[in-house]
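With one protein chain held back, the other chains of the complex are shown just where they sit.
Order of writing sets the labels: A and B. Residues in every chain begin at 1.
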Amino acid sequence: MKKIVAKAVLILALVLMAALPLAAQKGSIKIGAVLAVTGPASNLGAPEAKTLEMLVAEANSSGGIAGRKVELVLKDTGASPEKALSFARQLIEEEKVLAIIGPSTSGESMKIKDVCEEGRTILLSCAAAEAIVNPVAKWVFKTPQNDAFATRWIYQYLKDKGLTRIGVVASNTGFGNAGKAQLEKYAPQFGIEILIAEVYDKEATDLTGVLTKLKAKDVQAVVNWSIEPAQSLVAKNIRQLGMDAPLLQSHGFGNIKYAEAAGQAAEGIIFPCGRLLVADTLPAGHPQKALLQKYKKQYEAKYNEDVSTFGGHAYDAFIILAEAVRRAGSAEPEKVRSAIENLKGFAGTAGIFNFSPTDHNGLDMSSFEMLTVKNGKFTLLKP
Amino acid sequence: MAGRRFLPLAAVALAVAALQLALSAAGAVYYLTQLTMSAYYSLVVLGLCLLMGYAGQISLGQAGFFAIGGYTSAVLTTVNLHGLSGTPAVQALARLGVLVERRDLYDHVLLSFAPWVGLAAALVLTALVALLIGLPVIRLSGHYLAMATLGFGLIVLRLILATPLLGQADGISGVPPLPLAALRVTGGLARRVENYYISWALVLIGLALAINLVHSRVGRALRSLHGGEEAAGAMGVDTARLKLATFVLSAVFAGVAGVFLTHYNGGIGPSEAASMKSVRYVAVVAVGGMDNLWGALAAGALLNFISLRGYLGSYDDAFFAGILIAVMLFFPEGLLKARLGGRRAGRAAGSG
Partner (left out) sequence: MRFEQVFQYFLAGLTEGAIFAIVAIGFNIIYNTTGIINFAQGEFLVLGGMIAVSLSAFLPLALAVALAVAATIVVGALVDLLFIRWLASPSVLRLVVITIGISILLREGMLHLWDEKVRALRPFTGSEISSVRILGARISPQALWALGISAVIVVALSLFFRLTLIGRAMRATAANRTAARLCGINTRWMVTLSFMLSAGIGALAGCAISPLTQTQYDMGASLAIKGFTVAILGGLGNSMAAVAAGLALGLVEVFSVSLLPLAYKDAVSLTVLLIILFFRPSGLFGRAEVQRLKEF
């Protein structure tokens, strides 16, 4: 008897919840966000979520986008693809959002790519995998730069310095494995010889074991490809082992906290990165400068923490969407989608975006600069 | 007599149907998505309940079996043999009728194994692994059993993360629907109601199996195990075989759930093999009452539903831990005190 009553209550509760109004306020624009705010990818999702909330508040306080109020529906996936999928479906069907920003990781993005395509909802992913936009799905875009660009920047630097015998370590995550694949792909082209390539667990607590292997091979440089905090361990362990080889990292290093965690060991690390972290040193008149400085100032004032390039991907997603709505003159999904596809020369935090029907990322090699760490701060690498 | 014990099953079936009709009428059909996913997770919990409550074995590795089932079918249905279609091996497979050609969303040609092959292979592999692991594991008890099963689950996770064929950290996407006669297990919106019923039908089948088992001689032998292994052994109960059989059965429940949910979601990721998932399964069984199939089902459905809807946002895990601790402290018999058939193990010993 009890079980039947319990089930009846459950049914009733659900029916009542169903009756709650879910429709968007008249004329407002509903944007969904599926981000890994907590959990294993929180170093990505938390700044992304904060950035979005900041931007939405700012937009609404100045009349919204094209005169319409913006509603943000943010869901925390905890980096779980099943949750990302469930939330994506919710956002598409129930909340009927115009677009979904996120997810934070490639694994989650690949899981919801088809759902968004079938649901005719714009997806602006903040994850880096090339597979997200290759093959191109009409409704799916991504804002981070391609790993291939970072790889080519790193290799060009190494080639110029004559450091051709290298060791590669990458974290065992989507980002790390993708980067390692790119490194292996482009090595012959630049005359680079990868003497040893290993993958480390993102929760590793000590990497002296694997780095001893690199030291034994007498590598001339170490390339560390990761987006998690464990990458700072590589920096520390290398110096503790007494290795002098220069350390190059990927754009996944774009968070000052990683440099701080590595302390002195971070000095001299070289990595390709978007210009956000060195906004102040850009020449006046640079198309991105004003935008970057504004983001940096607002974010740091509001949240009392440093900006990171990860948050920047969410920033780009939002302003691209906003611009597309303005240009389309409406919030009709197909029109907005088409407007995004035709966006050219649009300045974002990651670079200048040039979208096209065959390019749903819109960035190229020039979106990066070579940065280094000097006195615990990120600066442009002087050639 | 037999009819009476299956009456609650009918009640559940009715409730499931009533819920769907109510939601469709209210225009809130989208809830069915999370209800379907919850059903599959509940299936895992049911199997674990049999193992924990009736055979008295804790297992912190059910997510490992779920993953074995899901990944096997995912790999077989997404591996693309199109480039090898000229080779004799692939030709032979084609002649056997186990391959299937299709086009994906981007018009690429894919040649993979048929989904039914994936399902069969997943079931066989899950059962085999459970047998292999089960043989040494059932000799353990208490904390050692917990650790061994936890270790197993973690090894599965590590192997997945280390193997490119299994998609490593990104998992596998693009898994096609699983055809079942005229039905298809898929997440497509057009077949949403159908899939809701498929998932709950699977749960009901699992429940029926479980109820049957519990009330059979085997089941009574199982419950005697729980009461005291040495006594049971003295009565001629083959404790080892029983425990192993239950272990394998619970693993197969998890594996089947894994296959179906993978086809429903169109993919699977390493997060399904994470130790937190195994912990959650155990916790749900504990909350429902260790040997209470109904409790396990209700707790499984409800807690997973809440989690998948995101009602608690970032506090989902904290809430879950809180419930867990509260139940262990204040309701050690589980939240739903209703017991299966109303008979306790002790009294049952007297009757035939």
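We adopt the following convention: contacts are C-beta pairs under 8 Å (C-beta built on N, C-alpha and C of every residue); 3 or more make two chains touch, one makes a residue touch a chain.
As the structure is a computational prediction, the values presented were derived from the model and not from experiment.
Visitor: Which chains here would be touched by the one that got left out?
Guide: When the full complex is considered, the omitted chain touches A, B.
Visitor: Of the listed residues B:92, B:124 or B:147, which contacts the missing chain in the full complex?
Guide: Going through B:92, B:124 or B:147 one by one, B:147 is the residue touching the chain not shown.
Visitor: Out of A:29, A:178, A:219 or A:265, which is the one that touches the chain we can't see?
Guide: Spelled out, the listed residue whose C-beta touches the missing chain is A:265.
Visitor: From the list B:50, B:282 or B:297, pick the residue that touches the absent chain.
Guide: B:282
Visitor: Mind listing the chain B residues that contact the chain we can't see here?
Guide: So the residues of chain B touching the unseen chain are 52, 58, 60, 136-137, 139-144, 146-148, 150-152, 154-155, 158-159, 161-162, 275-276, 279, 282-283, 286, 290, 314-315, 317-318, 320-322, 324-325, 328-329, 332.
Visitor: Tell me, which residues in chain A touch the chain that this view leaves out?
Guide: Chain A touches the missing chain through residues 38-40, 42-43, 46, 172, 198-201, 203, 205-206, 208-210, 212-213, 215-216, 229-230, 232-233, 235-236, 239-242, 257-258, 260-265, 305.
One rule holds in what follows: only the chains that are shown with their structure count from here on.
Visitor: Quick one: chain A and chain B, Cα centre-to-centre, how many Å?
Guide: 34
Visitor: Of all residues in chain A, which touch chain B in the complex?
Guide: My answer: residues 2-4, 6-8, 10-11, 14-15, 17-19, 37-38, 75-76, 78-83, 85-87, 89-90, 93-94, 106-108, 110-111, 113-115, 117-119, 129, 135-137, 172-174, 176-177, 199, 201.
Visitor: Using the touch rule from the top, collect the residues of chain B that touch chain A in their complex.
Guide: Interface residues on chain B, with respect to chain A: 8, 11-12, 15, 18-19, 22-23, 26-28, 30-31, 33-34, 37, 105-106, 108, 161-162, 164, 168-171, 173-174, 187-189, 265-267, 269-272, 294, 298, 302, 307-310, 313-314, 316-317, 336-338.
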